[in-house]
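Below: the structure, in structure tokens.
Excluded from the complex is one protein chain; the other protein chains are retained at their positions.
Labels for the chains are A and B, by order of writing; each one numbers its residues from 1.
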Amino acid sequence: MDAIILQILNGLDKGSAYALIALGLTLIFGTLGVVNFAHGALFMIGAFCAVFVQRLLNLSFETVDPSKTDFLGQPLKVKTPYVESWFGPDVGATIIDWSVPLAVLFCIPVMVLIGFVMERGLIKHFYKREHADQILVTFGLAIVLQEVIKAFYGANPIQTPAPETLSGVATLAGGIVYPVWRIVYFCFAAVIIGGVFAFLQFTTFGMVVRAGMADRETVGLLGINIDRRFTVMFGIAAAVAGLAGVMYGPINAPNYHMGMDFLVLSFVVVVVGGMGSLPGAVAAGFLLGILESFASTTWATTTIPGINQIIIYLVAIIILLTRPRGLLGKKGVME
Amino acid sequence: MSKTNLTRRGVLKSGAVAGAGVALPTIFTASSAAAYTNEPTGGSVTLGFNVPQTGPYADEGADELRAYELAVEHLNGGGDGGMMNTFSSNALQGNGILGKKVEFVTGDTQTKSDAARASAKSMIEKDGAIMITGGSSSGVAIAVQGLCQEAGVIFMAGLTHSNDTTGKDKKANGFRHFFNGYMSGAALAPVLKQLYGDDRKAYHLTADYTWGWTQQESIAAATEALGWETVNNVLTPLAATDFSSYIAPVLNSGADVLVLNHYGGNMVNSLTNAVQFGLRNKEVNGKNFEIVVPLFSRLMARGAGENIKGIVGSTNWHWSLQDDASKAFVKSFGTKYGFPPSQAAHTVYCQTLLYADACQRAGTFNPCGVAEALEGFEFDGLGNGKTLYRAEDHQCFKDVLVVKGKENPTSEFDLLEVVEVTPAAQVTYAPDHPMFAGGALGTCNPGA
Partner (left out) sequence: MFGLNKKDSALLLLVAILTMLAPFILNPFPSDSGLAQFNAGYPDLMQRFVIFGIFAIGFNILFGLTGYLSFGHAAFLGVGSYSAVWMFKLLSMNIIPAIVLSVAIAGLFALVIGYVSLRRTGIYFSILTLAFAQMSFALAYSVLTPITNGETGLQLSLDDPRILDSANTSGSLPVTSLFGLEMRSSFDLVVGPWSFTFSVGYYICAIAMLLAFYLSIRIFRSPFGMMLRAIKSNQQRLNYTGLNPKPYTLAAFVISGMYAGLAGGLLASMDPLAGAERMQWTASGEVVLMTILGGVGTLIGPVLGAGLIKYFENIFSKINDTVLHGWFGILPDGIEDFLVSIIHPFVGKGWHLTLGIIFMLVVTFLPGGLVEGGQRIARLFRSKKKTDGADAAKTEPAE
């Protein structure tokens, strides 16, 4: 029983990441009609916001410690971060320890800005173009973004640990032990998803955007500058991907190709959820996350060897064959 | 199009001036004027350095390239000579190889067997490389080794740890300096027994491809011989990024040791996840829960950050070794690049030197002559103590390091400490050992 609950938790956790990325993809697709292959790269850049903040806080000056030697036998240069010398070692260390939560604050404006620049500078010119062209240009952009990150931070993963107090394990009801940060991640994802839905559902801005998603032309004819609102939505979608990334850092160390690893999966999630449906994307994210977790249990892999390798794709095929437009897809969207 | 026409005309013109176009048969041909593939005729000889430059192992590839460039510099008499001064064979003069200046070409394996072979082929066909070396995974090493055998050039493997490279997929033209899964197991087992006792229950997570399997087989065999019990072995997909669903079942499995047969990004993530789930602080069966990572590298240890502390594993070489050869290598590498070399850098530097030395001793670049010079070659002074290049399978036998993640690192490079240097005799196995059986070296192929 414990094992089952644990796997459900794992599934919710994986599902949170899938759902957040898929949500952003669907937002961009639903509002702008653009297939964004660079969305995984946005997720990756979010994660590297944490790396950047961590490096920034760790900016150090060097003092020579003659009692120790470095690998060449010369006196060791000891690095002391500026924040530690400014605020004292304890407070300084705490600030560095909390670099990921600080990065969350840093990430939001950065990602919104990147979203704006991307939409105004590049994507805008591709609204009227074929989906194939959109795929090529966003894929090219994704490669460029990830190569730029690689040039700065290398190809190896870089740890962005959670704050000390949030990095242990928690004992849940029933004696189940689960990492604190993964619980935080799930709650965070739930808040973000809830926030996006509430924004679209209960604000005038959101109402207009939804109207625009349904019929862009008519909303435009009513004298509303729908393009500007869609730009804002692109920024929000980028921020959602970035937040998913920055919070994901402590779970798995960010590396430059993590975006590509998630890209294909998140497309599968979006399509299984049904094109153009936000609730569908979220539901499919959690569904596939949970199924993936269960497929990797020993019981599953001994019953069907290799099931853990293919489960997501297998489920995608079954769902798409039984439900022509995924779980909650709309008719006529990219069919 | 205009450019093409121009070239055509240029070709015809220069052909007319030269008097005649001379047709020569070339590499990959049955009948040839040359004695062997890419016989160097001018004043220089070209080596092909085929390393991952894109993809997850790009940083290791970059470190290998640095070591290659250093080796070439030393062979041509530049720099401080590095390990050429400590190498037991004194054949190398610092004037290139056999008096020919060493030049090199580089390529990108992308850590894919296909791309690696394409890259190696281009070095052989286009650049006239006489030897191919490099790589950072066993799949690539085996694929390129096969190609070199067919093309008739020597392959000096880089970082490849699978038993198969010198086991069932061994080739007459291929040589490996790096250690392998069996040696990891044989070196680790006694240390594990000493540290954690002989009554342990081990849970294996294994990367689901050939390297993972041979590694797991080796470690399980070595630890079972100590009296450990293997509770479970779970195969994880190569593409997995989040290992939580594989780690969670470990909690209630009754196991008290987790063995992670992973490398690279897989290893960083599975170790991070294992620590996240509190395995390091857990007690099972009245013992501390322990994690073992059989194949360690400092670059990966750096990726794993804090999580590596106290974790035991094995490695081919580490820069903190205090013998003269290691110190000389660290000094010349560190002076040139500003940080200490990784084990991948060390093994490829050694391979380059060993190849050059073999050519020098054989007096020829002919792959068959070079292979003969390497087979059964005993040497010292390359950082691993006395070493034998065994003739039967072209595997180096040398001391293996058992290392542990350092608790209080003094710098960002100071991540591992050497727990034990396991002597070569203890990790030596018979050439027909069942884990290595099934292949044949074949005969050396000089190509032409």
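The definition used in the following text is that contacts are C-beta pairs under 8 Å (C-beta built on N, C-alpha and C of every residue); 3 or more make two chains touch, one makes a residue touch a chain.
Computed from a prediction, not measured in an experiment: that's the story for all the values here.
Student: With the missing chain put back, one of B:113, B:184 or B:223 would touch it. Which one?
Tutor: Within the whole complex, the residue contacting the unshown chain is B:113.
Student: For the chain left out of this view, which of A:148, A:172 or A:221 touches it?
Tutor: Touching the chain that is not displayed is residue A:148.
Student: Taking the full complex into account, find the residue in B:122, B:253 or B:428 that is in contact with the omitted chain.
Tutor: Touching the chain that is not displayed is residue B:122.
Student: Which of these touches the unseen chain: B:47, B:84 or B:142?
Tutor: Counting the whole complex, the residue in contact with the absent chain is B:142.
Student: Mind listing the chain B residues that contact the chain we can't see here?
Tutor: Listed in rising order, the touching residues are 3-4, 7-8, 11, 14-15, 17-18, 21-30, 53-54, 58, 61-62, 65, 69, 104-108, 112-115, 117-119, 121-122, 125-126, 137-139, 142-143, 146-147, 149-150, 164, 169, 172, 208-211, 235, 237-239, 439-440, 442-443, 445.
Student: Residue-wise, where is chain A in contact with the chain that is not depicted?
Tutor: Contact residues on chain A toward the absent chain are 35, 122, 125, 129-133, 135-137, 139-144, 147-148, 151, 260, 264, 267-268, 271-272, 275, 305-306, 309-310, 313-314, 316-317, 320-321, 324-326, 334-335.
The rule we apply is simple: only the chains that are shown with their structure count from here on.
Student: Provide the C-alpha centroid distance between chain A and chain B, rounded to the nearest whole angstrom.
Tutor: 35
Student: With touch defined as at the start, can you tell me which chain A residues reach chain B in the complex?
Tutor: 2-3, 6-7, 10-11, 13-14, 17, 68, 70-72, 76, 150, 154-159, 161, 167-169, 177-179, 181-182, 251-253, 255, 257-258, 261, 292-294, 296-298, 301, 308-309
Student: Which stretch or stretches of chain B touch chain A in the complex?
Tutor: 55-59, 208, 232, 234-237, 239, 241-242, 244-246, 248-249, 251-252, 265, 268-269, 272-273, 276-278, 299-300, 302-307, 319-320, 330-331, 334-335, 339-340, 410-411, 413-414
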